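Quick notes on the structure that follows.
Complex shown without one protein chain; remaining protein chains in place.
We call the chains A, B, C, D and E, going by the order they appear; numbering starts again at 1 in every chain.
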Amino acid sequence: MCLGIPGQVLELMTEHPDLARVDVSGVRRVINIGLLDEENIQIGDWILIHVGFALSKIDETEAKAALQFLEDIGDAYADELMALQSSAILDEQQAEVPDAVRG
Amino acid sequence: MCLGIPGQVLELMTEHPDLARVDVSGVRRVINIGLLDEENIQIGDWILIHVGFALSKIDETEAKAALQFLEDIGDAYADELMALQSSAILDEQQAEVPDAVRG
Amino acid sequence: MRYVDEYRDADKARALAARIAQLCEPGRQYKFMEVCGGHTHTIYKHGIEDYLPEAITLVHGPGCPVCVIPMGRVDDAIHLAEQSSVIMASFGDMMRVPGGSRSFLDAKAAGCDIRMVYSPLDALKLARQNPDRRVVFMAIGFETTAPSTAMTVLRAARDGLTNFSVFSNHVTIIPAIKAILDSPDLRLDGFLGPGHVSTVIGCTPYDFIAAQHAKPLVVAGFEPLDILQSIYQLMVQLSEGRSEIENQYSRVVAWAGNAKALSVLTEVFELRPQFEWRGLGFISHSALQVREKYAAFDAERLFELPGVRVADPKACQCGEVLKGVLKPWECKVFGTACTPETPIGTCMVSPEGACAAYYNFGRFSRERLQQAGSPLAVISR
Amino acid sequence: MRYVDEYRDADKARALAARIAQLCEPGRQYKFMEVCGGHTHTIYKHGIEDYLPEAITLVHGPGCPVCVIPMGRVDDAIHLAEQSSVIMASFGDMMRVPGGSRSFLDAKAAGCDIRMVYSPLDALKLARQNPDRRVVFMAIGFETTAPSTAMTVLRAARDGLTNFSVFSNHVTIIPAIKAILDSPDLRLDGFLGPGHVSTVIGCTPYDFIAAQHAKPLVVAGFEPLDILQSIYQLMVQLSEGRSEIENQYSRVVAWAGNAKALSVLTEVFELRPQFEWRGLGFISHSALQVREKYAAFDAERLFELPGVRVADPKACQCGEVLKGVLKPWECKVFGTACTPETPIGTCMVSPEGACAAYYNFGRFSRERLQQAGSPLAVISR
Amino acid sequence: MTTTGELELRVLDRIDKARRRKAKITDERVTLAHGAGGKASQTLTDAVFLEAFRNPLLEPLSDQAVFGIGNARLAFSTDSYVVRPLFFPGGDIGDLAVNGTVNDLAMAGARPLYLSAGFILEEGFPLESLTRVVASMARAANAAGVQIVTGDTKVVERGKADGCYLNTAGIGVIEHPFALTADAVKPGDAVLISGPIGEHGVTVMLARGELDIDSDLCSDTAPLHGIVADLLTAVDGVRCLRDATRGGVATIVNEIARAADVAVVFDERAIPMRAEVRGAAELLGIDPLYLACEGRFVAFVEGAQADAALASLRAHPLGTGAAIIGRVVADPPGLVLLKTEFGGTRIVDVLIGDPLPRIC
Partner (left out) sequence: MTTTGELELRVLDRIDKARRRKAKITDERVTLAHGAGGKASQTLTDAVFLEAFRNPLLEPLSDQAVFGIGNARLAFSTDSYVVRPLFFPGGDIGDLAVNGTVNDLAMAGARPLYLSAGFILEEGFPLESLTRVVASMARAANAAGVQIVTGDTKVVERGKADGCYLNTAGIGVIEHPFALTADAVKPGDAVLISGPIGEHGVTVMLARGELDIDSDLCSDTAPLHGIVADLLTAVDGVRCLRDATRGGVATIVNEIARAADVAVVFDERAIPMRAEVRGAAELLGIDPLYLACEGRFVAFVEGAQADAALASLRAHPLGTGAAIIGRVVADPPGLVLLKTEFGGTRIVDVLIGDPLPRIC
């Protein structure tokens, strides 16, 4: 629970070792990284922000592996769909849906 | 110096013997009459008001005498004017003055 | 946005949904509880249910910090805010939560000095800026948020601030899950574990769910694909007859959690013998209070509080909703007497509350959804 | 309005004016000083000069409490108002008076808590209503006003108020008259005595003017006929070779003054060794300070004050105007750099100041006046 | 004495020049005086607003702009209302806001048609008070025959306003051929007032309660377009109309004397005023000529038609206390004089800042 947003470390505050300037999609805030003492946070690292504190360092390897899993599932599904497309049923269904809401 | 305005006592505040409700031409304020302890202020009396305090009780006899003096001077002057009015000079002078500012 | 956009991809969602549908045993119904209100919010905000077959029902859990605050605590907080010396600092989430008679917003309109903050550190800043006032931070949240409050108390102590305190309403999630598992009303097939709580506590505290209750739990992230994938993992476990603790959100959650956060939390807070949860009643060892050592920063010790227990409104069925026993729309006042504008229960206030999420985002029937072109409608045919 | 309207009658004014004109010795010039700013105000507001022959000149005296406050005292008062705990209570008259760099109005606009009051008792009320603030009453005025301040201090003492004090700038009129009589620049033929000061001090304190300086003084009321009559009485004395103290304002002023007011004044205040008057410099025994006994109500004892003496602006000729040596329009900046909107000197601020009265009400030449139909034009021809 | 006389004249000319110089702001901060309608307000308007916005329609700085769209001649005006207290004897901020804008339109001889209403509310303002204000606006609009057709509401945090501020803007249509402008005023014109002065100003000042003075006075707030229409029908020599709001009769007549480069001479005895207004003014040391009215206007009328104009005003229920209070003369241009009851003459200048009670 509780809102957590990923951000990327832009700058480490040399005078305040527990503070870092973090970018979230172009907006920036100073975030307390005191809870990540043991993570040795560096510029460019991604962290999870919650109420002005960094709660964890995002693990890029884990992220990649997970995405790969999703992509594999996606590719397999796409193949199955290709097979299905010889029948025209799906196209007909989609035509009933208004343009703007077509997925 | 200092603004002083005559007002008439409307009401003595029984619970606060140094306070009186005073009328000034239809507007009313509670005034401190503590400086007039020795004057035995009564309803109907006129007092001089300054910064919320009564500074003196107005002496009606003195006032009448003074006004009488002014009226006497006025009457005497009116008689002299009457005497002058046989000559038309004054009327002519007044005609030069715009209506609205005529004394 | 990195780590966000990748997890909102509709193509991958359709693929996952197809796999999930394939895993459904014909005739079997599946009930999963998303423990966390953040998940509830994501589910409705992105329309995730549209991807789920009718056989799968998501049941909303008690993990909404705002929803579980009992009215008496809100009244206590307003009592604090009413002291002319006090500046009450609060997250925006709390502003509309009704106490016995009014909310922070009402109290503010009536003259209390209540300020919204983004971080407990902002409350500390307020205290520094207003040395002649007493700043009280309305501390709410689960284990996700409590370390931040604790860090703030530690900093106030280090800097010797004498006009800062916290009114702790921090709660812990495990006792709430236990209470739900012990409830006779509800048959659940598995749990979506609260991802952000797990950044702090890690994944091992859920072991008893697998071990003692033989239910699977997948610690889930907060993007829609995270949730869909977690459901997929639950379905795989069920289809394989497993009940284990898995971590779908491994990019953010370390299995062991955050040791530093836990130590800070433990330094400042200790478990209360018991604490009242809105709708759920008193649950023992389910909440955090400031330790004696930091008494100087504990609003409960510094101020006298009325501490009156206020009974929930009769019409309110938040308890049932928080336990997952009732769907929001099954509450009698849902959407009529109880709306986000005129909330009766807390679940209608917090954007993480199931009632609010359903009312704001999900209030239409499956039939209508299908007319509007639900992806499920497309997939399942 | 009784005791007002009777004294504004134009017919009686014409009659008095005729008598006054008759009393002028051909070729002789008469200079009378109205000591009191209230008289100055009345003279211009009602156009009394229109009734006077050219042979009679009215010279404006120092009896304007606002005009004579030195800039350093205003700065001290603003310094008090700048204390965040302080509410400064002031008569409206003081609001625009410039100190070294700014006025109460400026300070208020910049954030000081300065309230206008009608009575010192209103300041006391403010103190009761704001127990966590310190209310300072900006006490100004001559003997007319000082008893009211004294009564207020006595009441604060009786009620045990601990957050009320007065910043006394009360001054006394006799030393100022003495300073003027000692000035070599000015030849005066007589005085209009300050009627409202005399309600308190009576008429005997002026005896030295008749006895030692052989000048007549008539204690005058504040309606236009009062002033015209007082001038008449002065002219009669001069024509008869007398120089006495007379009381034109006998309806209000008792010869002995107000004993109670004097005793209250003396209970709370004592004479300062010396005090600076704007434009006039230091005059000994010319001002009142709170006695030791009431130290708890004396802002000068309770607060630290900068107490810096600020020199009058170079262009300012208020001193000469206050001593009657210069007519307002003879000051080089009158009406150009110095206007009521941008006052350089205090005489342009107070409605009782000679410069303000002349600028606001009297700013036209005798020639134009006659064109506009001056009563004098009518009478004298 | 000739040299003194000459010197005095030279000084007066110097002053006159100084007064005609372009307004310059010397203050660093806004003070209450800038909103009081007097000299500081005028300086602010001239030096800041006119300087930046300058255009021929704004330039006359009347209380309304007059322009044509299509075949219609329209008047357009706005005012904000920040009166304290919100409710006072005889009225409230609501009817004030309607009548105030209706009157600014009426002063151009326009028939007011449509109003806008902008509310700035302070968080915590009682809804019951808002409902009262709004009901009063509705009643006033109804009475004035205007419709409130568009509006806006903003809420500001507690402590950032004082309960309720209002703005109204209004559109009216001008259906007669006269151009009522300040510079049409000429020597020989008569100056009329539609009723006794200062009641609104004193009522509100006392209603604040700070002075602890009470009275039976009521605000004079009223819509004036009806009585104006009657006047324009009765008399074709009307030069200029002005409602005597902020700054009072003295200030608006000064504005006109300056704009027309004429002098105005008031007759103090002719100025209608209730005893209570005078009493309060004497007690507080303020001049009633500077007190705001909200239902009185000053009419400049060709001298020959003064009596007809007076008769027309007196025939209307809102004009029973009307009077001829002065005359326009040529000299001294730009000045307003008062022939006092006592028989003297004095200047009546533009108000400096807020009228502050004079006490000592």
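Heads up, the rule we're going with is that a residue touches a chain if its C-beta (ideal position, glycine included) is under 8 Å from a C-beta of that chain, and two chains touch if they have at least 3 such contacts.
Please read all numbers here as calculations on a predicted model, not as lab measurements.
Asker: For the chain left out of this view, which of C:116, C:181 or C:325 touches it?
Answerer: Considering all chains, including the one not shown, the answer is C:116.
Asker: Any idea which of E:9, E:23 or E:82 touches the chain not displayed?
Answerer: For the chain that is not drawn, the touching residue is E:82.
Asker: For the chain that got dropped from the picture, name the residues of chain C it touches.
Answerer: 1, 4, 8-10, 13-14, 44-51, 54, 65-66, 91-93, 95-96, 105-106, 108-110, 116, 118, 122, 140-141, 144-145, 224-225, 329-330, 334-336, 339-342, 351-352, 359-369, 371-375
Asker: Touching the hidden chain in the full complex, which residues of chain E are there? Just list them.
Answerer: 25, 27-36, 41, 44-45, 48-49, 52-53, 55, 57-58, 62-65, 67, 69-72, 74, 76-82, 113-114, 116-128, 130-131, 134-135, 137-138, 141, 147-157, 159-162, 165, 167, 169, 171, 173
Asker: Suppose we count only contacts with the excluded chain; which residues of chain A make the list?
Answerer: Looking at chain A, the ones touching the missing chain are residues 1-3, 5, 7, 24-30, 49-51, 98-103.
The rule is simple: only the chains that are shown with their structure count from here on.
Asker: Could you let me know which interface, C-E or D-E, is made of more C-beta pairs in contact?
Answerer: Counting C-beta pairs in contact, D-E comes out ahead.
Asker: Could you name the chain whose Cα mean is nearest to the mean of all protein Cα atoms here?
Answerer: Chain nearest the centroid of all protein C-alpha atoms: E.
Asker: For chain A and chain E, what's the span in angstrom between their mean Cα positions?
Answerer: 64
Asker: How many angstrom lie between the CA centroids of chain B and chain C, rounded to a whole number?
Answerer: Centre-to-centre distance between chain B and chain C: 79 Å.
Asker: Among the residues of chain D, which are close enough to touch at least two other chains?
Answerer: Each of 1, 4, 9-10, 14, 65, 91, 118, 122, 141, 144-145, 225, 352, 372-373, 375 in chain D touches at least two other chains.
Asker: Can you pull out the residues of chain B that are in contact with at least two other chains?
Answerer: Correct list: 1-3, 24-25, 50-51, 98, 101-103.
Asker: Which pairs of chains touch one another in this structure?
Answerer: Here the touching chain pairs work out to A-C, B-D, B-E, C-E, D-E.
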